[in-house]
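What follows is a short report on a single structure.
With one protein chain withheld, the remaining protein chains of the complex are depicted in position.
In this document, chain identifiers A and B correspond to the written order of the chains, with residue numbering beginning at 1 in each.
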Amino acid sequence: MSKIVEGLYYAESHEYVKIEGEYGYVGITDYAQHELGNVVYVDMPDVDDEVEAGADFGAVESVKAASDLISPVSGTVVEINEALNDQPELVNADPYANWIIKVQLSDASEVEKLMDAAAYKAAIGE
Amino acid sequence: MKYFPHTQEDIEQMLQVAGLKSMDDLYGEIPAQLLFNREFDLPEAMSEVEIRKFIEALGKKNSRLACFAGAGVEDHYSPSIINPIISRGEFLTAYTPYQPEISQGTLQYIFEYQSMICELTGMDVTNASMYDGCTATAEAMMMAVAAAKKRNKVLMSATVNPKVKKVVETYAQYNGAVIEIIAEKDGVTDLADLEAKLAGDDVAGVILAQPNFYGIIEDYAGVAEMCHAKKALMIMNANPSALAVLKTPAEWGADIACGDGQTLGIPMNYGGPYVGYLACTNALVRKLPGRIVGATTDVDGKRAFVLTLQAREQHIRREKANSNICSNQSLMALYVTIYMSLMGYKGLKEVNKLSYAGAHYLAEQLVATGKCSMAFDKPFLNEFALKTTVCPKTIQAALLDNGILGGVRIADDTLLICVTEQRTKEEMDLFIETVKNL
Partner (left out) sequence: MIRNYDKLIFELSKEGRVGYSLPKKQVEGGCMCCGIPENLRRESAPLLPEVTEFDVVRHYTNLSNKNFGVDTGFYPLGSCTMKYNPRINEEMAAHPAFTQLHPSMPTECAQGALEVYYNLAASLAEVSGLAEFTLNPYAGAHGELTGLMIMRQYHIQRGDLKRTKVIVPDSAHGTNPASAAVCGLQIVEVKSTANGTVDVEDLKPLLDDTIAGIMMTNPNTLGIFETEIPEISRLVHECGGLLYYDGANLNAVLGKCRPGDMGFDIMHINLHKTFSTPHGGGGPGDGPVGVRAGLEHLLPNPQVKKDENGRFYLQCDEKSAGYVSNFLGNFGIIMRAYTYILTLGRENVKMVGPLAVLNANYVKESLKGEYYLPIEGVCKHEFVFDGLADKSTGVTTLDIAKRLLDYGYHAPTIYFPLLFHQSIMIEPTETESKETLDEFIAVMKKVAQEAIENPEIVKSAPHSTPVRRLDETTAARFPKTTYKQLKG
């Protein structure tokens, strides 16, 4: 059974966003990391890149699979999780503590189109 | 037919197990108008005896010439043991190493190949090989565009081999990249033109050659800094054999090195198979196309080798992969790995010394005939461009009569001549005499 954290917003493509003020921390869910298996590389954008809700901004790679990262929100990347460059396995260890990008949101209302914890739980059939 | 093991009895039994009455039933679902039902317009089957005679006769229609042609393909010595080793069925008839447990032979020689290519080029990492030097350079161009994200312009020096240029331009045309040619000046890349073309801050990469198409060893001092200041990658197409003695792409500050491994002892084979190499800095490894082999251990802790970083590749990334290449030119990678093992650093240096000496002797003597002059006054290794007062076609025709392939005609008054360690003094003197007598 996958871990789902209350208070986050979830996308159908298994990314979450944690909102703190005008910023959102985007990562992949526990369900997603479990499906992928051992993460060996996280392909992240550069700081100052623009991301758009519904568009991909990078990818997570396991040994024999790659999954695009689809941004649940729009805005500007203000920080990337540098630790993942050397320790991609952190995504497996705790995907919620180890977010991938920090985004300055351009439209805070976008999160309303995302799922809450309960809806996501239902969506993954748990 | 010796390649078909089926007896009539086998066929009947197998059809029965398959629940079919006749061989035609195997194609029963196919619309009748699609079935081919005339005889093929092909020759009748030949026995081995007949095939040998037939190919022998075709071979007689080719000429055996002392080769003074280069232009990217050189007539180097191939050690005798290479063919027997690469002809071993375990290497020859294997496919790409999908099952590492029974492919350690292939995986290990690719690892050794990668190690040696990185040693020659000075780069951090290379893939398991590419088709040839032209396509490796085209892939380098696409790497630069992918790494730059929003830039699609790539500069290419006019001194790059035209065959490489044409393939790079073809790939670019469809891929959406824009190629601009950097002018040449006195046979080398015009660095002032390069600087001007970089000024727009819109260049993803710069493709240069070493030695260049005219055989000249170019001085690229300051070029890496010039490229990097404008966030453009420096790509160097280099002859790997020459890198035993020339400043390496890494020493010049290149981000990507590429080229053709044919000069590492591969027979000229009328254009192929050769092997392309493509190497880069660690920073670019995720943009590097093709197979890569890495070291690891098995469950018992034994050292072993495996295809790695596979999530970059087409079978996983599909349309998002940076390249469509599936496999590598594996057997030819083995070819050059064995070659490099045999030659070592010493042997490669010796090859270059002999070729250098021959080329400089021939150049001097040809100039001394009074019928030619050096096209450029620049340092060269084993290939040089020669201006001729007599029409190069006339020279080549006369040489051909004496069993000599007299270089490659690259302009109405210019021949490109290459000398390797295989050319004897007698052949060179015959070349010189022939020109003298014109």
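Just so it is clear, a contact is a pair of C-beta atoms (placed from the backbone, for glycine too) under 8 Å apart; a residue touches a chain by one contact, two chains touch by 3 or more.
As the structure is a computational prediction, the values presented were derived from the model and not from experiment.
Of the options B:V223, B:V351, B:C372 or B:L386, the residue whose C-beta touches the omitted chain is B:V351. Among the residues B:Q13, B:S373 or B:T394, only B:Q13 touches the chain that is left out of the figure. Touching the chain that is not shown, out of B:D193, B:D255 or B:E421: B:E421 (per the contact rule at the top).
Although one chain is not displayed, subunit A still touches it through residues 38, 40-41, 61, 63-64, 88-89.
Here is the rule we use: only the chains that are shown with their structure count from here on.
By the touch criterion stated above, subunit A contacts subunit B in their complex at residues 40-41, 43, 59, 61-66, 68. Of all residues in subunit B, those touching subunit A in their complex are 286, 309-311, 316-317, 320.
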